[in-house]
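Right, subunit A next:
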Amino acid sequence: MAVTGLLLVGFLYAHMIGNLKIFFGAETFDHYAHWLRTIGTPLLPEAWYLWIQRAVLTVAVLGHIVAATILARRARQARPVKYAHRPKVQGSYAARTMRWGGVIILLFVIYHILDLTTGTLNPNGVAGEAYANVAADFAPSRWYVTLFYTLSIVAVGFHLRHGLWSAVRTFGQQSPRGELYARATALVLSLVLVVGYLSVPFAVLVGLVD
Partner candidate 1 sequence: MGDFWNDGDAIVDTAAPEGPIETRWDRRKFNAKLVNPANRRKLTVIVVGTGLAGGSAAATLAEAGYHVKSYCYQDSPRRAHSIAAQGGINAAKNYRNDGDSIYRLFYDTVKGGDFRARESNVYRLATVSVNIIDQCVAQGVPFAREYGGLLDNRSFGGTQVSRTFYARGQTGQQLLLGAYQAMERQIGLGNIEMNSRHEMLELIIVDGKARGIVVRDMITGEIATEMADAVVLASGGYGNVFFLSTNAKGCNVTATWRAHRKGALFANPCYTQIHPTCIPESGTHQSKLTLMSESLRNDGRVWVPKRAEDGQKPASQIAEEDRDYYLERIYPSFGNLVPRDIASRAAKNVCDEGRGVGPGGLGVYLDFADAIKRLGKKAVEAKYGNLFEMYQRITGEDPYETPMRIYPAVHYTMGGLWVDYDLQSTIPGLFVVGEANFSDHGANRLGASALMQGLGDGYFVLPTTLGNYLAAGPFEKVAEDHEAVVAARAEVESRIKRLLEIDGDRTVDSFHRELGHIMWEYCGMERTEEGLTKAIGLIRSLREEFWQRVKVPGTGEQLNQNLEKAGRVADFFELGELMCIDALHRRESCGGHFRGESQTADGEALRHDDEFSYVAAWEYATGESAKPTLHKEQLEFEYVHPSTRSYK
Partner candidate 2 sequence: MDIQVRVWRQEGPSDGGRMVTYDVKDISPDASFLEMLDVLNEKLILDGDDPIAFDHDCREGICGACSMVIDGVAHGPEKATTACQLHMRHFKQGDTIDVEPWRAAAFPVIKDLVVNRGALDKIVAAGGYITAPTGAAPEAHATPVPKKDADLAFEAATCIGCGACVAACPNGSAMLFTAAKVAHLGLMPQGQPERDTRVIDMLQAQDDAGFGGCTNMGECSQVCPKGIPLHLIGRLNSDYRKAVRKSF
């Protein structure tokens, strides 16, 4: 979980930095989107790198899901009879919602790919016009899309807050002070990510990007 999770977090950060280029205008953003296809050239043919990255990410996502499923199944097997008085979970909200949060995030990723990668569900949906696609997506009239994006990103935030901390623990963090640092770092990284990602749809919503 930790290894695949950290790979995915790395991607999320790179993706967020790319997203923020939208604030430099349509040209920069579209150019950036195009550049992504040219990474690795001329060593690799065009878009090969992108496909390699996609393959790695897919494997990471699948690995993450498989590991989560194994854990969830083991958990179910480890407690065949449920408590009548459901134990009050005393840990954080983030820790409690890892599994359902993960499912929401998965659904979101599928929608997101159909929306802004393939363009299938995008109102503009023109390949190469990344800026226009984004602007069309989060138009005020499509507030429900923005709402869905917002909820999903917040879910990602929660998922990371526990996930990052938990990954550090899995890698062997083992002192009370380290625990405080890890918790704080996980919180900050998750918050930055949430703010970074949400800045785009909200910028569209308030007309900063159109």
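Basically, a residue touches a chain if its C-beta (ideal position, glycine included) is under 8 Å from a C-beta of that chain, and two chains touch if they have at least 3 such contacts; residues count from 1.
The candidates came about this way: all candidates are chains of the complex that A comes from, given by their letters.
As the structure is a prediction and not an experimental result, all values here were calculated from the model.
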> So which of these touches subunit A in the complex, 1 or 2?
Replying inline: 2
> In their complex, what parts of subunit A are in touch with candidate 2?
Replying inline: 1, 70-71, 74-75, 77-92, 95-96, 98, 162, 165-166, 168-176, 178-179
